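All protein chains but one are shown at their positions in the complex.
Presenting subunit A:
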Amino acid sequence: MNLSNLSVGLSTYLLVGAMLFCLGLYGVFAKRNIIAILMSIELMLNAVNINFVAFNRFIWNQKIDVHYILTGHVAALFVIVVAAAEVAVGLALVITIYRNRQSTNVDEFNWLKW
């Protein structure tokens, strides 16, 4: 752990990603409003994207075929696609549940419990 040189290396980006991920994790566990939980999931997906792009940026090798060198960016793009689909379906579900139950509180979503 050499903190004397403050240049930004791979581990700095990974730490930023880890911090964002854990804040999102806390939000998923602690929040009561289902829209806040969806926001926290988006934060976690963003943290994963930071990791993909950081590994692609720092661990690369000029000897690799130039067409395959952006694989991390492609993985991040697919994560963004899935996140967009997830938030669309998730918010539609939220609106449907709200219409039936007049609530967005996940503590009240217990009608599968008997």
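Just so we're on the same page, a contact is a pair of C-beta atoms (placed from the backbone, for glycine too) under 8 Å apart; a residue touches a chain by one contact, two chains touch by 3 or more; residues count from 1.
Throughout what follows, contacts and distances are computed from a predicted model.
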Chain excluded from display, named as in UniProt, from "Carbon monoxide dehydrogenase, small subunit", "FAD binding domain-containing protein", "Phosphoribosylformylglycinamidine synthase subunit PurS" or "NADH-quinone oxidoreductase subunit J"
"NADH-quinone oxidoreductase subunit J"
For subunit A, residues touching the missing partner are 1-2, 6-16, 18-33, 35-36, 38-40, 42-43, 46, 49-50, 53-54, 56-60, 62, 66-71, 73-74, 76-78, 80-89, 91-96, 98-99, 102, 104, 106-107
